[in-house]
Structure formats: C-alpha cells, structure tokens
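So that we are looking at the same thing, I have put the structure below in structure tokens.
A single protein chain has been removed from this complex, and every other one stays in its place.
Which chain is which? They are A, B, C, D and E, in the order written, and residues in each are numbered from 1.
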C-alpha cells in the first residue's frame, strides 16, 4: 500500500529538498530508457546475503528494476549455510584449490540447502517487497544441463554448464515473474551437480541475450591499489585485463569473476559489472544513477 | 544517450550521498507499483508553459511517468499566445464573465494557435526528452464532440463537451505514445468549438477510466489562509468542499477547477490533484514521492 | 445513414439503367481485388482544395477507398491560405526560384496555417463523409525528419526529408484511420521545416512500401501537345521521360512532379499517377475504373 | 488481372461519362459502410442457376460483396438436375403438396447431385471470378442437424432443421472464404435429409447473426397486381403481411418464402429481401444501390 | 459419452489384466510424443472402405490420432460405387492400362459419386465417432490444380496434380477438423479431372510438410515371397527398391504405390507406409505400437 499522505506532513527533518529529490529521480530517466525491456542477470551472494538490511535493499532494488521495465534474473550462491548443515550432519568435506570435493552425500545436502532453504528465502523476500518471484533449480524444466567439471582431480559432483535451456524462463518473464535460480545442474544421466554461481549467471546472461550481468561481491570492484578503495577502477576494457593480471592488480578470486564477465561479453552481453554487495542498494546505484558503482567491464 | 561514465568520477561536489540517492529512488517504488499501467491525465497550462526550465521539467516528468509504466495523457491550454496573435491580426475581442466571446474569425485564430503552434511545441518537447508524443485536436478521430456552451449570453464558438470518443487514443497508448490534446471540439454540424482545457481534461480522464487527474495551476493548491503558502491543505474530501466554498476559502478561479475534480471523481477517477505548476517537477513529486505536492481531492 | 428506400422510388429521371449501374460497379471489381489491403498515398493540393464540391468529392473518394479495402494516406499542401495569413500579419516574403524564403517568423505562420487550419479542415471533412481521419504533422511521433534544403541560397526553414519514421502510422492504419499529413519536418536540433508536399508524399509512399502514389495537380496530366487536353499521354515509362524533357513536352512545374514519381518508383512503389484535381472524383476514376485518369508513370 | 490500360484508350463508344461512373460508384459508399463486416446469406436457386450469363453475374456479385467487406454465405437449391438424374436412373417419384416423397434411394441421388454436382459448379464459378469459395454439405462439421419433417404424410427423407452448428463456418469466414452450402441435413441417427433451401438459408442467417437474408426467386418480388411488374411493393413490414395474404396478394409459393423472411426477422436478422433472380446483378443492385431490387421485408 | 462406470464391474471375462492394459497404453507414449502436432496423411481406399466394422475401425483410429495430438488428413478413393452408378446409367466405359477413359459424361458421374456420396459417408462416419470432419473436393478453395494426364492415349478427364493449394486446409486443421479429400482436380480452364488417390495423398503430404504418409491397401505390405504373408518386409529403404523391382518382388499395382512413397520421401515427408487395410486398426497399430504394421519405406 502507498504510504498514508498524512504521514508526509509530519516529516520535519527532511534534509533533501523536494527539488533535489525530483532531480535525483529525473537523473534515473536516461538509464530507465536505455534498459527498458532489457534483461539484467544478477549474481547474488556473499555479504549481501548476510545482514538483513543488505538483503532487504537487494530485494527492493530487484523489485524496482522490474517496475521500471527491466527483467531482472537472479542467480544465487550458497555460502555458510551449506557448511553449517554439513557440520550439523557430521559430514566432513575437503577442498581442492578452493573447491569442495562433493560426493553424492554432500551433494544431497548442498542441493537441499540451496534449493530448499536459501532459494526460498530469496523468493519470499522479493514477494514481501511487492515483486513476484519464482524459485528454480537447474532441474526445473531442464534449465541447467551440466557435466562433471574437467580437472586434474575428481571433485565428484562439482559440475560445469554444458547448456542452458531458457524455455522455462520465457513464459515466467512474460508473466512478470523474477526468476531466482539455484546453481544446481543436471547431467544427461540424471546426476545432480553443484556449479559455481558466477559461472551459471554468466551462462544464463548469454542464453537470455541479457543486456547486463552484475556480480555482487565482497569488494568495492577492481582496485588499482589493492588496499585503497579510493583507487577503484570505474571502467575497464577486456583488452586491458591481461596487463592488469600480469601486474597482479587483478588476482586471486577476482580472476574467475573477470573471466565470467569476459565470457558474457564475448557472447553478446553488452555490459558486465563487478560491484560491492556490502553497500546497500549498490545494484540500484549501478543501474539507475550517473555515478554507477563498482567496476564496469566492457568489450574493446 | 546514457551519460558518459568517465564524467561521473569528476563530480566532486555532490552533496547528496549515494545512499541518500538510492533511498529517494526506493521511496518511489510503492508509487510506481500502485500506478503501474494506470492512466494519468495531466492538464498542462499556466506558468508551467512559460519559463523554458519549467517546460523542460514537465516534459521530463511525463517521459519518466511513461517509462515507469504509467500512461500519461496531456491536455493543454492556450494562454497568452492566442491573445498575441489576435492582437497582431487586429482582431478585437471582448470577455463575458472571464470567457472570450468567440466568433468564427476568432475561433479560426484560436484553433491555429492551439493546434498549429502550442500543441506542436509540446509534442516536439516530449520527443526531444526521449518520449514519443503525438498531437491531437478534438477533431482527430472525432475525439471531442461538443455543443455551444449553454448560458445567458451567446459566446459564439465557446463549447462544452458532449462526448469523448476515446477510440483513437487506445491504439496510440498501446503503441507507447503520449497523446497531447488541444481542447478543440467539433459539433455535429461541423462547427469548431473552443473548450476550457480543465473541463476537457476531466472528461477525458473519465472516458479513459483514468486513475488520476492532475491540474497544473499557478497556485500552491488550496490554501487554508489565502496568503499563506504554509497553510496548504494537503488532502481534502468532496464532502468538505461546500463548507470551504461557503467560508470563502475556495473561491474565484479555484471553484471551476474543484468542480472538474468532483466531476472526475464522481465518474470513477480515483484521485484528482490541484498542484503548483510554478514548482519544477511538481508532477513527478506528486506521483512518485511521499510528500506529494499541492492538494489532493478525493471522494468521501 | 443509408438513404431512405422510399426516396428511391421517386427518381423518375434516371438515365442510367439498373443494369448499366451494376455493370459499372462490377467493372471496379478487378481493381478492388488488385489493391485490396494496399497502401495508396495521395498528395492533395491545388484546385481540388478550392471549390467545396471538389473537396467533397476527394473526401468521398478517400472514404470509399478505405471501405473497399485500400489504405489511403493523405499528404496535403498549403496554398493561398498561407499567403493570406502572412498578408494579414503584414509579413513580407520574397521568393527564390519559386520557393518562399522562410525565416522563423514566416515558418511559425506556415506551420499554424498548415497544421492548425488546413489539416483540420481535411480531417473534419473526411470524418463528415463517414471516414475516420487523424491529422498529423511531421513532428508527431517524429514522423518527418528533415534538414535545411541544400541550395545556392539560404532559404531559411525550407527543408528536405532525411528520414520518414512510419511507426506512428502503422497502429493508426491498423485501427482503420486515414492519416492526413501536413508537410512539416523537424530537424535534429528541433528546427521546424516547411517541405514540398509532393516530396513528402513520395517519401512517405516509399517508407510505407505503398503500392500507388497519386499526385493531384491542376493539369490533365502530361500532354503531348501542351494546349490540347485530348493529347493526354495515358501511360509513360521512366525510360521515356528524358526524351520528353529534352523535347520540352515535360517542362516547368511538371518536372519536379515527375521526379517525385521516379523517386517513388525506384524505391519500390509500383505505380505513380499525375492526375487532374479539377475533375471531380478523379482519384476514384483512377483507382476503380478501366479508363483511369491522368498520366500513369511506371518503371521500365 | 487488371485490364490493360492501353485497352481503355480504344473505348470510343462509352455512353456513360466518367463523372456519371464515379457518381454511381460513390452512390454505393453508404451501403458499403452500412454492411461492412456484416454477414449476408443468399439463397441461390431458380432461373439464376440457369442461363450462364445470369450465373456469372451472381458469382461476380458475391465476389464483389466479399471485396467490399461483406461476408456472403450461399445456400443453394437443386432444381431440374435432380429430376434429370432420377429420370436417367429410371427412379419414379411422386409429390405430395409440392414436396417430393424421398425414400433412401431417391435421397442418395438428391445428395449426389446437390453435393457432388451443383455445389461444385458454384464453388468453381466463384473461384473462377476471383473469389475463394468452399463447398459444404450439412454433414460437414455437423453443420445442419435435422429431423424428419413433421406432417400428415410420411415423406421419407424430407427433413427440417433442428440446429445449425456454425462452428465450421467461422474459421472459413475469417480466412476469407465464401461458404457454399448444400441443403442436406443429418439426423442424430445418421439419416440423411433433403431440406428446403429457403428454410436452410433462413436458419443459417439466424445462426450466423446475419444482417441480411436475400432470397433469389423467379418473380420480381411481391406485386400489388399479380400481373403488373410495375406494381412491385418495394418495402413491406411484417405486420402488413397477414392482410396481404388474406387479400390473396401474397399467395402460393410466395407464402413460404415470406415465412422464411419472418422467421429470420423474428430471430435477429435485420433485413430480408425477395428479389428477382432473372435480372442480372440483382443481388448487387440490392446491396449497393439506392434503388435496391425486389421487395424488402422488415420488422414492424 | 464416457462409458458408465457400473458397466465396468460386470466385465468378468477380461483376459487382459489391468497391468497389461496399462503396459500397452504406456507403449504408445513414445509414439505419441514423436508425432505430437505432426500431420499424417492417410490414403483410405480398397477393402477398408468395404465391411462396416473395418470402416468403423478406420474412423476410430483417425479420431484417436486427432485426440493424441496428430493432425490426420484423409484422401479417399472411389471404387465399386462409381462403376455401379455408371452401370445404372447405362454408360459404357473402357480401360486403357488400368485407367478408365473418362469423357465429360463419365467425369460428371465420377465426381457426383466421389464428392456427393463416398466423401459424405466418411465425413458422417468420423463425426459419428466423435471427431470433427469436413469434406473437400479439389475444387474447394482451389485445393487441387490439375492438368490432363500426359500419355500415349487420350484418357479424357484423367488428370495429374500440378499444384496443391494448402491454404484452405490450415484454418480447418487449426480449428480441429479432420479434412476428408476427394481426389478431384480442377484445370486452369475449369475442367474437372479425376486423379489417382494415392498420387493426391502423396502430393498433399508434401504440400502440408506431413511427417507420415500411410497408404491403406489390400495386401499385407511388400512381401519377400508373394504368397507368404509371413515374409512381410517390415522396413525398406528407397535405395533398395530398384533391385526389388528388377527381381519382381515389387510388381504390378505395388509399383505406383511405392513411387508415391518415393515422391513423398524425396520431398520432405519423413516416413511412408504401405499397410493392410483389411486388418482392423492397422493405422493405429502403425502409429502407436512397437510392432507397427505393413511395410515402412524410408529414405536411404
């Protein structure tokens, strides 16, 4: 419900004048026009899934995007809840190069937590903010086809995407729903796979011919000086990336994120963004304001 | 075109923090949701048609409304340009109770200025702001059927609306256009009539089953103390109006405006607003912020 | 309303037998079939805009075309009314090679008369004959993009078409309207331009992939002997035109009209016609009878 | 193909001026408007099925109706060809009150001739004139449900309509076809029935909510003086009919035809006509000219 | 109507267990999936048009195909009824290489029997089984264009297909009808032609881009040993056919049938079948069971 009008009169402490308010909203107009009817894939994970006020801000941003004519699609990660449940069940797991070795018993827990808990929390959150969300796993409608991840060591049910089947997303988007996707894939033999959510987001952005891919992270973006947030690189081209990796400026966990951006860009997604999920409304700032947020990676 | 990203980095002087910006935009969300897909008829006239920056702000507001899912429809007035042209042509006119006696020679000039000049300026202005406007007179598609205004004295071609034929508006709204309507009516015998723009706006709001009628005026709204803008009555019910008229609080030119609101409300329009066209973005503030603007008149 | 049946019995003086009537209507059948669903652009101007009975005949012809399944689109000229208004306003203008030097003050008058007077007269006329017309200027929906006409001398706001944006015409045609277009263009910088109506008609015919372009003129068509109407050339091919110009048979004001035909033909319009607007129903005779009217120009 | 333009120039002997031609076509405009998109059911039989030039004129009229926006539906009778085939097969039949006693052997012949010969001749004729016809019997899509005709004597397979199922006609009309219907009905037990074509036409007009029912006959219409064609009653109301029957002015075979008209009128068909099939283009004259043809029967 | 449930309880003698029943129905699933939405053209003729129980089984099969999502289209032959009628009329005919010399008098009888009798019997039969059939001749909607068959001797109105115009079939298929087509063609000059039904079926399968063509015959299929039904060749490739003809295994009337299959296969039909019309439900067995029926001819 729209807030009571009477309440407005009370507001004695407003620091921002009506004119400034209007200016800020008008500033959003060219962005709304530019992205009208466009699909924006958001990878939701990390700190933004932690504090309730950060969660709420993400939900609000997604619903607002929908109402101003964009088609947001959410791919979410897992995080600490999976480890918590594994611990509670006394299941020990080990990691190889940052990837959890996932036997079928672990996979079952991962799937239950991702699909049965986290996905539903996000769906309920968006609905509570006035959007219409629907949760999907990669099994639904055969959305995410996967195979075992190729690598030196057998990581079990850790998979990589072979094909996205976007058919199931089309009628939902047309009917006004925000799809919320758990990064679970299904193999041709029916095996369940756990897949990196950044990769899934990138592949889904490509399959949907999305205009934008936004990766929510726990850093401000790519920093020229690793320890200085003021050194944020606002925009970067694909061709500049190898030098930055050589120089160690892009390193560690940022490398696969940048690779997801490049994959999306090389397959038709117009813009990709690595933004700071710890800042409330960083998605909205990215899509609707002049200053944007985080680092934009584009072709060139 | 979306503003250059590099430019954003320069902006050292921003007084409103990114977080505040986001808050203000998020504040618009419930209003966007509430009016999504709804028709809003705006009577555009008076001071807001004067200063170029006020004109620009109105155009931006209309385009923004369209992009966030509303269907704005504009009815415009005439004003000083008509008198200017009559003077240049050496045509003398006299007024009866504030209404210009309009013989066919005057009518021809009124129509030319309204349809051939003012209407086209508004259309071009909206298009320049990124909207898609199309200008219509009441003759186009038989939009506004009229008869001579009933009254003690013969005012010539001063008319009143007998029927709105909204058929021509439907395909234009569906195709994404903002209709801009000159308040010219056509009689069953082909006579051209000049009609009060507030009345036309009210009738069109009813015919389109609009959700909102906004009358842009040259006052802040209805004031409890005529000379004190701080005494603005934010919201008022139809049942309270007779007492306010008796008390002289609603008087003069405000009375017919309030009557237009009542006509619209009694025929199904949910909300009507008398707002201050001298304030930039007063339309946007009305439709998208908590504080609104001017006076809202509702049933009850 | 269909005429009263009783009235029919009175008609004692009918010279044309019922059978002959039926024959004449049946003669129209192959033309109706051939042009069913096709777009026909008619440039309306000159003498046919003068005498009321000629005007009425044009309106009837357009409405009949619509009802037998064609999609007529009208582009109209201006003529003596513009000069009249300029004179009344005491604005002096001079001509260079037949084109009026059009400064912004003149342009404003031209636009007002074309859009606010002539266009609306035509719209009202078609509606009175039972059609559904809607008037448009080149500013509406960005229909006619223009630049200043290239030439030795600066003619001010005399423009030429750079692009037709037919988007606004499609929903109107689909909804059964007859668009009536004033030849006003808009520049990228917002400048208003006055454009030759024959040129606009030709460009619009191309943009709409029209099947036919009809130019109403004040001559019988192209005459082999300039002073002998009986020497009318009924049909001519583009390849024959240079010789006729060299021979002086096509000369003066007929040359640019023929060029408009050639432009249309070379860009996909199947047939073009230069017909005599002084003959009542010459449009109808052209589109629905064996004898046609005026001169047909075709490729070859 | 549209006639060669060159050929037109030859025509020296035209008696009807171009202007008169145009006038006659323009005269059709109000009728075209009035019946645009309306369904007209034509009972085709009698003399009009005889002489080839009469047949051709009917086909042309039907195709023209289609092209000017009407939806003609044809129901045809049988006539001498049935008797001819029965004679060739040596099958003797007898008549009771003008109705042929129809045993199954006779029924088989009637069906074969109606459906397999006459119906196909009409279909081919319309197609040859540039229309798109499709022939149907009452068995196709269960179009005509029938039972044995109620009466003093058992007439065998002479049936009457119990229900028209117009479902099969809708997609054909929408796809632009002219349905041509043989008056064969089917019983709930699968029995084939021969039904009076006037009755079928009347029932189909009702089921299709037709605007007009036209019965082609072998008389000029209803005559005030039976032997004087000049005494044709141009228009008559249902309430006037009983007196005319009492006076013997409507008698014999005209009575059931008038009853078919009354049935249609009482069930929502707006106008019914009894016209002279011996006059070429009498259908066209009825639907497109001021003078009409034959007798119009209306409610009142 | 669905059979009464009570009745089921009575059935003491069921030999097939519920489980077996379910198995048999489940066996049909992959075939239903494979042919869902696909068009299947069935040539219906020979013995299957004889015994009523065989006729009924064909009707049931066609209706079932429709309900499980296929689009059956029927082309029927003529057979003994034509000869019977010719004999009754005392018309003598002679045959040249198995083809009846068909003068116009004979043609008239052939058309009447095919279109007016046999076609309507099939239509009524399908409707009685709960389907929605509609009968067509090649004249309806210009469905089958034909010319005189090319050959050493003049066979009169024996024709061959030049063009199928499938336009009339599309709206009928979309509206859920089963088209039943009599193999009558129409020449450009309006001549009626009698055409071999196998050829028509093959051409229609091509024009509709059918997935399957089924020819009902009076033999089990292609037999390796002409007199041994157990030697049925279940499946054969086009490339194997010449050798079989040379070896005399495919001979006589089977040759033109195989040629119809080859024509269809070479023009995009995926599978063709020559099956035994004397076996009840042979169509259903072919389309819905593992064992199929008759001989399948495929490319390769």
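In the analysis below, a residue touches a chain if its C-beta (ideal position, glycine included) is under 8 Å from a C-beta of that chain, and two chains touch if they have at least 3 such contacts.
Note that the structure is predicted; figures quoted are calculated from it, not measured.
All shown chains touched by the missing chain in the whole complex, by label: A, E. Interface note: of A:140, A:198, A:211 or A:276, the residue touching the hidden chain in the full complex is A:140.
Interface with the hidden chain, as seen from chain E, comprises residues 1-3, 5-9, 11, 14, 16, 18-34, 36, 57, 60-61, 63-64, 67-69, 130, 234-235, 279-281, 284-285, 288-293, 296. Annotation for chain A: contacts to the undisplayed chain at residues 85, 88-89, 108, 111-117, 119-120, 123-124, 127-128, 132-137, 139-142, 167-168, 170-172, 174-175, 177, 184, 186, 190, 192.
Criterion: only the chains that are shown with their structure count from here on.
Within the contact network of the assembly, the step distance from chain B to chain E comes to 3. A separation of 57 Å divides the Cα centre of chain A from that of chain E.
Chain C has its Cα centroid 36 Å from the Cα centroid of chain B.
Annotation for chain E: no residues touch 2 or more other chains.
The list of touching chain pairs reads A-B, B-C, C-D, D-E.
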